[in-house]
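Can you read through this structure? Questions will come right after.
A single protein chain has been omitted from the complex, and every remaining protein chain is retained in its original position.
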Amino acid sequence: MLEELKMQVYEANMELPRRGLITYTWGNVSGIDRSKGLLVIKPSGIEYDELRPEDMVVMDLEGNRVEGRYKPSSDTLTHIELYKAFESVGGIVHTHSPWATSWAQACRGIPCYGTTHADYYYGEIPCARSLTAEEIQEGYEKNTGLVILETFANRLPGHVPGVLCSNHGPFTWGKDAGEAVHNAVVLEEVAKMAYQTEQLKPGLQQAPQALQDKHFERKHGANAYYGQK
Amino acid sequence: MLEELKMQVYEANMELPRRGLITYTWGNVSGIDRSKGLLVIKPSGIEYDELRPEDMVVMDLEGNRVEGRYKPSSDTLTHIELYKAFESVGGIVHTHSPWATSWAQACRGIPCYGTTHADYYYGEIPCARSLTAEEIQEGYEKNTGLVILETFANRLPGHVPGVLCSNHGPFTWGKDAGEAVHNAVVLEEVAKMAYQTEQLKPGLQQAPQALQDKHFERKHGANAYYGQK
Amino acid sequence: MLEELKMQVYEANMELPRRGLITYTWGNVSGIDRSKGLLVIKPSGIEYDELRPEDMVVMDLEGNRVEGRYKPSSDTLTHIELYKAFESVGGIVHTHSPWATSWAQACRGIPCYGTTHADYYYGEIPCARSLTAEEIQEGYEKNTGLVILETFANRLPGHVPGVLCSNHGPFTWGKDAGEAVHNAVVLEEVAKMAYQTEQLKPGLQQAPQALQDKHFERKHGANAYYGQK
Partner (left out) sequence: MLEELKMQVYEANMELPRRGLITYTWGNVSGIDRSKGLLVIKPSGIEYDELRPEDMVVMDLEGNRVEGRYKPSSDTLTHIELYKAFESVGGIVHTHSPWATSWAQACRGIPCYGTTHADYYYGEIPCARSLTAEEIQEGYEKNTGLVILETFANRLPGHVPGVLCSNHGPFTWGKDAGEAVHNAVVLEEVAKMAYQTEQLKPGLQQAPQALQDKHFERKHGANAYYGQK
């Protein structure tokens, strides 16, 4: 079942090591079939060079395994919370990519210092608050999802397709698994450049709002003119 | 038409990912045929591994597409302003290469800290001022070109073959597309080393003027003796 | 003798350059056969691309060479002290991997800033105290081992599978040579991210204890649910 989605999710997972976002098995990608209400996700802890499309695990939105011989990624319940709340999202990625994770470990959102950031993320890429000890003990992965949703109470997931989890790492998303990986690559590059920018000029302000608006609009607005659209 | 120039511009574009200056489609190279008053530029948003020489777009200096099935790079109007003002320039590059972009995001020019810099760029590599909100809204790409020209009011584009745009990234140029890419590679390397130099010695002065003069002259002066010239 | 262990130790050594942990011959991996009381270790100063499984040297725990035409790694006596004291350890790695070595050169342990660290190392990765001049002169390699053991007087080697030696570099270990290399790769990645984290937020505290507990337990505890166990 869901063979095409499994292939998409498999390909998106395999893109993580190719793009240098992954050490060992430290990441996972999922994709959802909205019409069936089922998601496909990488199995937990399987090496990338042993992974095959048919190893992808099919889950429902209650967290039950519907198909697959492996256990799903240990972060599956986080993915599910995001899919339930973010209706436009078709794919989700979690990694420990080093630059984004460094910001997450510093418990800081990434300010928008330039057009590379503004081309994809509108405004700061936020860092979700730390979970309480109770939240961690009672349902760590589900609560990780809920604290992300709390962070997006006043944000549009389509305008800011990613988040940092305090002392943990990034999640990104997109209309499908491939776009979610694309946004993970962008986040890592943006995180690196924001770090370097701050070292060059401590106390710097974010990029002018008009510039942020222009770049986001030129790529994502109603009158977008970047690319061949 | 302009088949040879298209091939040159294509090859120069393909050098960007090989040299690590590019993530996804974040860059563009153009070249100009001065006798015909036409420039050739990369199409907007096409993946590098799908790009072919015949995909290059031919434009006139008024910004009209003369040939090509694709839309040109969204930065084409910036390139045009530079070609109109910098008569010795035959090729232009724009990237978001991470070290140069970090300086641009910090809104800082790159001081000349050593001979690697002085071999190619005479004095500081300047950072153009921020555009005003009006300049951004009324003609972002054209005004990006004009603010670069403003920055070069007292500089020779042949002595300083590149510039940073505030909160954006670098443009470099040269006698042809290949040399413009060469200067983009040099800029990235120089930007990296200047960053590291400042971390090692905050408050450092630029390299002695006599040393800057010597290295620039030995490579580019009337009595240059570097290489096989 | 010990052909299977030699092959394991050889493969683990060859993983060091593949993972970017090694320049030239700056590292060594060993493995132990507990039933025979013999360990197998890389010969000293042999280039990785000339190394063969049969070049591995067999040593006893008194430091005598039992088999092999080459001299063993100059750090063999350090490995031996660790094997004698850490009974659950089956493999040991020493490298000069640049990020971990930078922390060692700063004579600082690596604080636990996030889940990547907590997934493998429970709490700070300690830095052993400097050897005295007498300790260096009287038995440098053996005393390097002893000062590591001193550092682990109140730590479990299974919970913290690595250490930094002041002004020197890291040692890591595991149930076999392969796992010891795995932990060396993790240490290097964790060391890099901790460095970057501190630059982003000087004076930062370690990750919340509940989060550290959760991640270590989810991977290594009695009810571990990461992977396919």
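General observations
A, B and C label the chains in the order they appear, each numbered from 1.
Note that a contact is a pair of C-beta atoms (placed from the backbone, for glycine too) under 8 Å apart; a residue touches a chain by one contact, two chains touch by 3 or more.
Quick caveat, the model's predicted, so the values are computed rather than measured.
Counted over the whole complex, the shown chains touched by the missing one are B, C.
Listed residues C:E11, C:E124 or C:E198: the one in touch with the omitted chain is C:E198. The residue touching the chain not shown here, chosen from C:W99, C:Y120, C:F171 or C:Y226, is C:W99. Here the missing chain is touched by one residue of C:Q137, C:Q205 or C:Q228, and it is C:Q137. Residues of chain B in touch with the missing chain: 113-116, 182, 185-186, 189, 192-194, 196-197, 199-201, 204, 207-211, 214, 218, 225-228. Chain C residues in contact with the hidden partner, per the touch definition given at the top, are 23-24, 26, 43-46, 70-71, 74, 96, 98-99, 101-108, 130-133, 136-137, 140, 167-169, 195, 198-199.
FYI, only the chains that are shown with their structure count from here on.
Taken as a contact graph, the chains are arranged in an open line, each linked only to its neighbours along the path. When chain B is fitted to chain C on its Cα atoms, the angle of the rotation, on a 0 to 180 scale and to the nearest 5, is 180 degrees.
Shared residue numbers account for under half of those found at the interface formed by chain A and chain B, and the copies are therefore classed as meeting with different residues. Closest to the protein's overall CA centre, chain by chain, comes A. Of all chains, the one whose mean C-alpha position sits at the greatest distance from that of chain C is B.
Centre-to-centre, using mean CA coordinates, chain A is 33 Å away from chain B.
Centre-to-centre separation between chain B and chain C, using Cα means, comes to 46 Å. For chain A, the set of residues that touch two or more other chains comprises 199.
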